[in-house]
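One chain of protein is taken out of this complex; the other chains stay put.
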Amino acid sequence: MAKDGTFLMNCWYVAAWDHELIDGKLLARTILDQPVLLYKGDSGRAVALDNRCCHRGAMLSKGRLEGDCVRCMYHGLKFDPTGKCVQIPGQDVVPAKLGVRSYPVVERDHLVWIWPGEAAKADPSLIIDIPYLRDPKWRGMAGYMHYDADYRLIVDNLSDFAHLAFVHAKTLGGSEEYAFKTKPVAIERLENGFRVERWHMNANPPPFHRKVTRDDGLIDRRNIGLMYVPGVFFLESLFAEAGSGAEKGDFSKAKQYRNCQFFTPETPGSTHFFWNYLHDYDLDNPTVALSLHDSMVEGFMEDKAIIEGQQRMLDADPQFRMHPIASDAALAHFRRVLERRIEAERLGLRQVAAG
Amino acid sequence: MAKDGTFLMNCWYVAAWDHELIDGKLLARTILDQPVLLYKGDSGRAVALDNRCCHRGAMLSKGRLEGDCVRCMYHGLKFDPTGKCVQIPGQDVVPAKLGVRSYPVVERDHLVWIWPGEAAKADPSLIIDIPYLRDPKWRGMAGYMHYDADYRLIVDNLSDFAHLAFVHAKTLGGSEEYAFKTKPVAIERLENGFRVERWHMNANPPPFHRKVTRDDGLIDRRNIGLMYVPGVFFLESLFAEAGSGAEKGDFSKAKQYRNCQFFTPETPGSTHFFWNYLHDYDLDNPTVALSLHDSMVEGFMEDKAIIEGQQRMLDADPQFRMHPIASDAALAHFRRVLERRIEAERLGLRQVAAG
Partner (left out) sequence: MAKDGTFLMNCWYVAAWDHELIDGKLLARTILDQPVLLYKGDSGRAVALDNRCCHRGAMLSKGRLEGDCVRCMYHGLKFDPTGKCVQIPGQDVVPAKLGVRSYPVVERDHLVWIWPGEAAKADPSLIIDIPYLRDPKWRGMAGYMHYDADYRLIVDNLSDFAHLAFVHAKTLGGSEEYAFKTKPVAIERLENGFRVERWHMNANPPPFHRKVTRDDGLIDRRNIGLMYVPGVFFLESLFAEAGSGAEKGDFSKAKQYRNCQFFTPETPGSTHFFWNYLHDYDLDNPTVALSLHDSMVEGFMEDKAIIEGQQRMLDADPQFRMHPIASDAALAHFRRVLERRIEAERLGLRQVAAG
């Protein structure tokens, strides 16, 4: 188990894409170091329970779905969607308080959100709204990947677009020029994250975009990155015909993308990564989303290699100290915001204990 | 190494089936966290020695059998069956006290028993008698399996027959009805374990039995389980034609089985499992034992999956607390008996140290 203070607990995290649960699968997924069972029963409502039978700790995910309930297939205890034990074979009375923990879950725009902290504080209005996932003007394919790395290292990665030039030169970036000639035009420090914007004028289109458009013409490229606590990232990308006036607001010659990314800690050293890369053109051609999906996987594998290598290095020597450079401004702000919220939560819990 | 108090040391454990040693094999087996070498030399007598050469810790199991002795094949030191070093190549005098620890072993009814504790206390009369293994009225096949789980979790498993209904519905159990309609008719708390008895009247025969008998007729089924410290289990099963009066003692229409099971801790988190499932009918047909052996392996693999999953859950969170249900009476008694004996042993050792 993670030590107190490692994670922000009272917060909504993505637990799954809804399609992962359509077939009644009993999905075992560790979330913030807690063993969680996720499923949808006959009613179609998403349920999240502690994955350990309260009797002897057997895995409920190896059990059986019965209506909206789940039965442990060790000694047959049955639990309803609230976690309450409703049957013990061979025992007439079930103690009223016997059961497993249930987690607040909210399903919205194809995402299943979970609240790993105190259930009483789970306010659905705190869930970040992602209109792109429900707007018919955008099309994409839901994706999942697993990282053997602290989720904060992945957040770091996304906080500086310069890495596009080196990690993704032949996939998502396009050229190393991007790192040398462009700078963030603005880093906006938000209360709950940051916003960065970066323009690259008169550039070659990156390979993943060219692969879909088959257009080698020069482009003006804008990336806007929005990162929110605990690890929700939107990348708004725009590729316009070079000189078509996109930087002055004329998007008539532009194609746009929305990359929605969600990082949920599995353990202190591993992360669930949910994502969807959406486009706003040629919507009736399903091969566009497929091609973009494959390009993203290719690029994310490049990130995964470098970030997991970084994680191994940090694990091997806790005394290693990082040295910030100018472009770390966004990630440094985000870490401060996150630490402040974790610290506030920790103090809040203490006050409750003392009160 | 396990901490003091994890295991009961002064106790006989099964170290091997005798057939494992017939060919002069130098068998390395960790028993109660101790690296043990087992072998039979020319005399045919079973020997158990510390598997580490006293010189530099090389594995004697990688050495060479010479008569009843074993030679370390690193620098050639030779040890007799008492563990005494009897030769050092190139050195004229062998120090009288040089040698490796030897363990008391007793071979009985095809089992090699070992005493991991104080040798002086190793009384062969303490070995549990298992007449079935030598009685020609019973026939079976010796088996071995390895569990990545605390041996006590396997003992727990066998303490409640209700698991037959859920874990083994399609193999050893037969139907879930077994858990709902039957209850232990008696749990007898023994000084050194427990005895449970459970009847299931007018039931379908379980698949493993039907496979051998090819008889779908309803049966009256009796299971008697006997569990002894540290982890010796006998399951006496009887399947009689339904209504033939078995519950009143008429066994004329009954077929019987004896499941002899022996659990020996390898480490705190892993276990050696020795077993033999014997039958009392159709003794001249060797395919009966083979079929039953395969059925047992199938069933034990079901247990292994659920118990090893349970172990992983318990390992991941030491703060997880189990909640007893009514049918845990037998296992709860057994745990108390075992803990009391381990505690007594621990205090006894302390008194020796203080005396």
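The first chain written gets the first letter, and so on, giving A and B; residue counts start at 1 in each chain.
As a working rule, a contact is a pair of C-beta atoms (placed from the backbone, for glycine too) under 8 Å apart; a residue touches a chain by one contact, two chains touch by 3 or more.
Everything numeric here is computed off the predicted structure, so don't read it as measured data.
K.L.:
Quick one: say which of A:E20, A:D160, A:D220 or A:E266 touches the chain that got left out.
P.N.:
From the options A:E20, A:D160, A:D220 or A:E266, the contact with the absent chain belongs to A:D160.
K.L.:
Kindly state which of the options B:N10, B:N51 or B:N276 is in contact with the chain not pictured.
P.N.:
Only one of B:N10, B:N51 or B:N276 touches the chain omitted from view, namely B:N51.
K.L.:
Among the options B:L27, B:L65 or B:I88, which residue touches the chain absent from this view?
P.N.:
The missing chain is touched by B:I88.
K.L.:
So one chain is hidden, and I want to know which residue out of A:S125, A:S252, A:T287 or A:Q319 touches that hidden chain in the complete assembly.
P.N.:
A:Q319
K.L.:
If the hidden chain were put back, which residues of subunit A would touch it?
P.N.:
Within subunit A, the residues that touch the unshown chain are 156, 160, 162-163, 165-167, 176, 179-180, 182-183, 305-306, 309-310, 313-314, 316-317, 319-320, 322-327.
K.L.:
Write the list of subunit B residues that the hidden chain touches.
P.N.:
Output for subunit B: 1, 35, 51-52, 54-59, 62, 71-77, 88-91, 98.
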